[in-house]
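With one protein chain held back, the other chains of the complex are shown just where they sit.
Showing chain A:
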Amino acid sequence: MSALPTRRQEAFRYADLAALEALWPLPVQEIRVAAGEQGASAVVLDGANDAAQDIAITLGDGAEYDLRLLNAGSAYGRILVKVTLGKGAKFHLGAAQIAGGEQTAEIVTEVVHAEPDAVSSQIVRSVLGGKATGTYLGRVVVARGAIGTDGEQSIRAMLLDRTATANARPELEIYADDVKCAHGCAVGELDQQSLFYLAQRGLPPADAKKLMLHAFIAEAFVGAAEEEALTEAALNALDAVL
């Protein structure tokens, strides 16, 4: 894992390899949650410098983990998350990516349901302006025998400009029966009708956009311990790209 990856590797398909080279090799942050225990954390990449994080989470039987990500502000920001769920474990990811200008933001996840009855849910909301690229690559793997798995991915991206690019690829690899996996994936623009409705009430276009984008992004942070702080950081990032 120490050689610099190439674009031929799926997880690096859309990566900014030049930026990554300067950060390579990435230390893997290991998080282990023992059976029956709970944990939570938030990663905020909103500095001016390029940043890449590599996070590996292992959940014991019945363990729970709540991970929130805000990927914004760096010319290149990449967060890789690998999660392995034990029997009946629960994992929730709520992530927002906000990028403008020439920024590249990417979130890559691999969630492995190794044992039966585990639940994973992922919500990723991206707001992309200018010539920015935002990527989500998310693989959910259901191992042989991991019956009763419940895996969900809700991936949405909002393009502020036609010049921005969103790559969204939720993937399922299922080797077991009796599993419930769903993914929804949409790339869109702000609803013109709603913007006109808000404007008709007197809201200037920039404020109307911000209000709607705020609502869009907020979905990623609902229920987080640091919901307010994360939302505020996201709003500041939004200001920078609007």
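We take it that a residue touches a chain if its C-beta (ideal position, glycine included) is under 8 Å from a C-beta of that chain, and two chains touch if they have at least 3 such contacts; residues count from 1.
To be clear about the criterion, contacts and distances are computed from a predicted model.
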Chain not displayed: protein name in its UniProt record ("Putative DNA modification/repair radical SAM protein", "ABC-2 type transport system ATP-binding protein", "Glycerol kinase" or "Fe-S cluster assembly ATPase SufC"): "Fe-S cluster assembly ATPase SufC"
Contact footprint on chain A, counting only the chain that is left out: 191-194, 196-205, 207-208, 211-212, 214-216, 218-219
